[in-house]
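What you see is the complex with one protein chain gone and the rest in place.
As written, the chains take the letters A and B, and residue 1 is the first residue of each chain.
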Amino acid sequence: MDDTTKRLLHRLIRRTSTEMLKTTLGKWGRLTMAQRQSLDFTQSKSALTEELLTLCEKNGWTVKNVAELEMIHVIDNPNQGMWHAYRLMDPEDDACSVELTQFKERFKTHLSEVVRHVSVKTKKHTDEAVWIRIAWGDTFSRPNHLKPTYVVYHLQTPYVFVTSLTSKQKPLLSQALILSTRYQGFKDANLSGRKLTAIRDLLMKQYPLVFPTNFSSPVAEKDQTMSNPCIIKEQDGLEAKRLQMARGAFGDGVLPQLESAVYKLETKFKDQTNRIMTEREEPFRCVVKFTSTNLLESFRQCAASGIVSPPITPLFSSIPLKGKNYFALKDKTLGSSP
Amino acid sequence: MSLLKSFNNFPALNTANILLVENEEQFQQSLANALVEAADAIVNVRLAKSLPVPTKNEESRPRIDLVVFIINLTSELSFESTEASLKYLDCGYFLGKVCFMLTNARNASIPPERLDAVRKLASLLHCPLLFAEDQTPDGVTNAAERLLTILKVAAGHVPMTTALYMSILTQCTVLPDIDQPSFD
């Protein structure tokens, strides 16, 4: 039993709540019923770790088994860590006919072709997602199980979600993915967030969408009749209009919980009074970041309550429309460049 | 676009009309309900997000006896919108028919300058400045009752008193900072 395994297990137990640990261990299925029942979950975590470690040694589990445990934990708790979305480009003809076993095999082979030491583990989740855990090593070192990369790929779609990937590993992963999925390109989708489900829903449009129309929906007309005849709204048309607009941009169902949106502006500084800045060759850069626990919901509320004056700027409405939360804006062209 | 005038309509018998202007349109609804509930005369409440009020309602709009600007102190926009709206009010209103109602004044996060600015504005216009606890039902009822007290006078329901007289008694004044009152 090496140090990595110990630390991996230690870290995993520290991160997981006791209740969660129980079910995760159950799913893992490596402990016998008796062993599982003998574990005392009321004791402190360090003691629990000790107990599990002895069990590990007794059963002769390796780091791979513990990694499997970790993977189960991550699959059950996908909303930890920072997830980045990528998009596969230009599918080849047979891209849509890639199936699971084929993909798994190909991916493993392609990856181990480019990296000598790599440990790959795949698992298919209930929905069409394939979860891949990659522990990277290089020519001289063994795979580092303490800093694994998780990749979630939905079969037959061009979307890939990745967490904790370094820039060094990115080309390697991209090549392996392109080859195994029969696509030709791999690029950043400019969408990231802590909630995997949210960014997946946003990108794959799996949330209640609306189609923009010019007719007000019946919901807006209802509430006027409810109120007291003595109370009259002077600008009642405005409110309905605002609500409709907010609904048009963001829909009226539950929105994916996106935490942030970043706008990077690159422009020329224009101010006659400030010549030094105006005459500068280099572009003027600024970054605007919006954060919230539920950013899209906040935007919708802002628009509906009138805090944001109408019409809603395309910068906001293009978050759900384009499935992006990182925008680089260049001068004159308000649309996003990458 | 229309300038709200204080004398462009005849008063109706036993009726008072109040206009609540609030940019956020949060508090005005509950306040309107409380006003209608608490009043012993007929009280018509008009709600607006900002002034000017649309011309299309000109016909149906009664004579407005009291204009209340609701300012949420936690929002700068709320104050700015009020400042902009004030321009669309006939000067006749400033003879005791305008008042300001502030919410969230006890919130720790508001900059003191904002409260000072509102105070300055109110004292410049010789208007009363009321504070309201909009979070609690009791606070809303109390706010409605206080507005009704002013409204009754402004609508001429209280004998021997006029809105102007009332406004002299209740108008806000700008005071020097009493943060550290010293009696040395």
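Note that contacts are C-beta pairs under 8 Å (C-beta built on N, C-alpha and C of every residue); 3 or more make two chains touch, one makes a residue touch a chain.
Operating definition for what follows: contacts and distances are computed from a predicted model.
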| item | value |
| --- | --- |
| Complex member absent from the view - protein name from UniProt, among "Origin recognition complex subunit 1", "Centromere protein I", "DNA replication complex GINS protein PSF1" or "ER membrane protein complex subunit 2" | "Centromere protein I" |
| Option touching the unshown chain, where B:40, B:113 or B:138 are the choices | B:138 |
| Residues of chain A in contact with the chain not shown | 44, 46 |
| Residues belonging to chain B that touch the chain removed from view | 74, 102, 104-109, 115, 128-133, 135-136, 138-139, 141-143, 145-146, 149-150, 153, 158-161, 166, 169-173, 175-176, 178-184 |
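Keep in mind that, in the parts below, only the chains that are shown with their structure count from here on.
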| item | value |
| --- | --- |
| Chain B-facing residues of chain A, complex | 228, 230-235, 237-239, 305-307 |
| Complex interface listing, chain B residues touching chain A | 19, 23-26, 29, 32-33, 36, 42-50, 53-54, 57, 60-61, 75, 77 |
